[in-house]
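The structure that follows is given in the form of structure tokens.
What you see is the complex with one protein chain gone and the rest in place.
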Amino acid sequence: MNAFSLGREATPAELQAWNIDVRPDFKGLPPGSGTVERGNTIWDSTCASCHGTFGESNEVFTPIVGGTTDEDIKTGHVASLLSPAQPVRTTFMKVDTISTMWDFIYRAMPWNKPKSLKPDDVYAVLAYLLNLAEIVPEDYTLSDKNIAEVQARMPNRNGMVFWKGMWDVNGKPDTHNTACMKDCMPDVKVASSLPAYARNSNGDLATQMRIVGPVRGADTLKPAPT
Amino acid sequence: MNAFSLGREATPAELQAWNIDVRPDFKGLPPGSGTVERGNTIWDSTCASCHGTFGESNEVFTPIVGGTTDEDIKTGHVASLLSPAQPVRTTFMKVDTISTMWDFIYRAMPWNKPKSLKPDDVYAVLAYLLNLAEIVPEDYTLSDKNIAEVQARMPNRNGMVFWKGMWDVNGKPDTHNTACMKDCMPDVKVASSLPAYARNSNGDLATQMRIVGPVRGADTLKPAPT
Amino acid sequence: AATPAAGAAAQAAQGDPMILQPRPWSTMLGHPVAFHPYGVPSKYEANLQRRQSPGLTQTAQASVAFAPLQGFFGIITPNGLHFERHHQGWVDIDPDQHRFMINGMVKEPKVYTMDDLMRMPSVSRIHFIECGANTGMEWGNAAVPTVQYTHGMLSCCEYTGVPLKVLLDDCGADLKNGKYVLAEGNDGSSTTRTISMEAALDDVMVAWAMNGEMLRPENGYPLRLVVPGVQGVSWVKWLRRIKVGDQPWNAMNETSAYVDLMPDGMLRQYTSIQECKSVITSPSGGQMLMGKGYYNVSGLAWSGRGKIKQVDVSFDGGRNWRTARLETPILDKCLTRFNIDWVWDGSPAILQSRAMDSTGFVQPRYGQLHAVRGTRSTYHNNAIQSWQVADTGEVFNVHVE
Partner (left out) sequence: AATPAAGAAAQAAQGDPMILQPRPWSTMLGHPVAFHPYGVPSKYEANLQRRQSPGLTQTAQASVAFAPLQGFFGIITPNGLHFERHHQGWVDIDPDQHRFMINGMVKEPKVYTMDDLMRMPSVSRIHFIECGANTGMEWGNAAVPTVQYTHGMLSCCEYTGVPLKVLLDDCGADLKNGKYVLAEGNDGSSTTRTISMEAALDDVMVAWAMNGEMLRPENGYPLRLVVPGVQGVSWVKWLRRIKVGDQPWNAMNETSAYVDLMPDGMLRQYTSIQECKSVITSPSGGQMLMGKGYYNVSGLAWSGRGKIKQVDVSFDGGRNWRTARLETPILDKCLTRFNIDWVWDGSPAILQSRAMDSTGFVQPRYGQLHAVRGTRSTYHNNAIQSWQVADTGEVFNVHVE
């Protein structure tokens, strides 16, 4: 320890300033509280411009709330994740731990002024989002005391698996191709081709390739030659 | 041959245009001739601005002519190369083959308008330089016919050795240090130190080093701290 | 005298004006040295740029700029063309003001300056970095036209930094109970990711340099984590803190993003390793071959689990395969460049590459990946890429199951 005499001990104030991470077991969660109502005020003034008034939708960002049901709150597994009809995957459809949201909003939101919220603001705005997601009632006050209750109602709390196969460098893969060299497939089927409209969807490809070499960029302002 | 069907045969005109190299055995030397007198005219108009009127010296470039003697012309080895008193090493002190100069002037000079000289111009200007170097008389006409005679008078024609040791990747080195690890020298003598004036000769070193890291650049606008 | 047209024809017969008429650059005095104290590419290379994929993200700060793999050579990514992926935009940190903290399950929580860190014993190693979302737009079907957009969240640099293990030792980390470390950034997002202690003690680096110079601001100047073999989001940029703990943190980028949606509706978390993958970069989508004949088909292969052992290439959509030449060096968790001869006879063809790594794992076909993980996933698509060459010479992105 301290083999190099480089660096120095962190002070308590420094630790307090930077040690902001909150874990699923709520280690790191600062005390405090906030009501849905106050959260609504913060949301409308500070978040809605990007995320929409009800956090459900707007033209720009993937919604935070939506796609979960009372049934999900019981099972802890969001059923709409199975449905190709579900248009988007909202935050509440996926996130399994409420700590994640507290931690993230505190460190990163509002996006254009991160780290400007006080802990009480985070409790409030999170209470508001939880109410929108129908996880807590309208008159709820979220706090460090009752957050574990909320956790027990997170719609996708049972929807995650820690996948060791791709966590460990020596983990077990789930696909099993072989290095076949000859006559490997009876016949080759093209399952999907670039749609014609997508040929020029990323701009004129002639201007995205080198002007010398083995190839040129296709002039995608014109239809493909035949 | 032509395994790839890439590229194509060079035409005679193309070979003529680019195959300009001249070897010591005069392979590649185009026919032509030029007098010292005509060379003098070309030199004064086209070369002197950089190399000086007599090719011997000016303020900018290392002289082409100088440092050679009649004795050198006899021995073919420039004696002044041995003398620390000789201020500079001119081209004629070093170059052993006249072909080298013909080849170089034709391809690269005048510096600001290379490849603008015709073969006859090169013969002429080279005749002028040879006269300055006292290798040919004032009334000399240099040509592809008599250039071999000139070669026989090049002052340093015997002054070169083709050094195999550093030509072949497996050549024999001429220094022989060993990987001694302990008590390798009785005492360490500093043979030479950076002169004090040179500490700032390349500019303020504080502005030439990174602003973070294990070190900083020395502030060489001030004297070295003691 | 001949007419101008006849003159041009006669000259054509004589040879190429590019040879017969001296070019300006061989008859002039060029530019001085240090004309550019820090040099830039030739103006003729301007087509090779980092680019966004229109419509992919809703903002340009929580977004991606793809690297133009179609124009790369060898394995080193030039720093100016390294792919970009930010969560809250990139920042240009004053390195003198930057601090790095280690806390959590350590005997002594510590603060280091860049001066401190850069005095420590450093290592230099070449590794690939690939975003977990690379090839994500392609999970379901062929969606984007060129390899820049299908595979361009991939780069490879020589990194220099201090092994994280050295720093953990310096703080007296509790290696018995501390099974995870958290890495945190110093940008607006202060992105966090959980790293396995196994990796932290193996080859993770706290790095300040890429390809011989300091990190670029877009890539985390002055400090980033390098987590070889693991998806890019874990290579936390503008790194300000490492915390040792006994549980994973379940950060937003471990729950809402970078999770793999399986056909049964479960989300796989902590799918960090970038499994063995390869792609042909030349010829590739959106390019036109310059006629029939010989081509050197070239591409990249990599694995987050070790070295590349073999790359095979098919020209008939996966029916038959030939083994490609591998360029050296072949390094751990590093890009490997492969090349293979091909004579194009002018008829349609489907080109594929298939990499095998030092564990014996073989890159899957789309059919194999879809069979296990379905078609609605976003991350970790390492399926074999197919490029269909039309008889016109144009190359198209297609999927073969």
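Note that the chains take the letters A, B and C in the order they are written out, and that residue 1 is the start of every chain.
The rule is short, and it goes like this: contacts are C-beta pairs under 8 Å (C-beta built on N, C-alpha and C of every residue); 3 or more make two chains touch, one makes a residue touch a chain.
Source: prediction; values computed, not measured.
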(message) Need the list of shown chains touched by the one chain that isn't shown.
(response) A, B, C
(request) Identify the residue among C:97, C:177, C:247 or C:375 that touches the chain left out of the display. (result) C:97
(request) Among C:209, C:236, C:262 or C:349, choose the residue that contacts the chain missing from this document, as touch is defined above. (result) C:209
(request) Can you work out which residue in A:11, A:45, A:83 or A:146 touches the chain that's missing from view? (result) A:11
(message) To test your reading of the contact rule: which positions on subunit C touch the chain that is missing from view?
(response) 16, 18-19, 23, 25-45, 48-52, 59-61, 63-65, 71-82, 84-86, 88-99, 101, 111, 115, 119-126, 157-160, 186-188, 190, 208-209, 211-214, 216-218, 221-222, 238, 240, 290, 293-296, 298, 325, 327-329, 331, 337, 339, 341
(message) Residue by residue, what part of subunit B touches the chain that was omitted?
(response) 1-4, 6-10, 14-15, 18-21, 23-25, 60-62, 77-79, 81-82, 84, 89, 91, 94-97, 99-101, 103-104, 107-108, 111, 114-115, 156, 159-163, 165-171, 173-185, 188-195, 198-203, 205, 207-218, 220, 224-226
(request) Spell out the interface residues on subunit A facing the chain that's missing from view. (result) 3-6, 10-11, 13-14, 17-18, 111-116, 210-214
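Basically, only the chains that are shown with their structure count from here on.
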(message) Chains as vertices, touching pairs as edges: which of line, ring, star, complete or other describes this one?
(response) line
(request) Tell me, please, which two chains come out on top when C-beta pairs in contact are counted per chain pair. (result) A-C
(request) Could you tell me the distance, in whole angstrom, between the mean C-alpha positions of subunit A and subunit C? (result) 22
(message) So the centre of each chain is just the mean of its C-alpha atoms; given that, what is the distance between subunit A and subunit B in Å?
(response) 66
(request) Specify, in ascending order, the residues of subunit C that touch 2 or more different other chains. (result) 113, 119
(request) Find every residue in subunit B that makes contact with two or more other chains and list them. (result) none
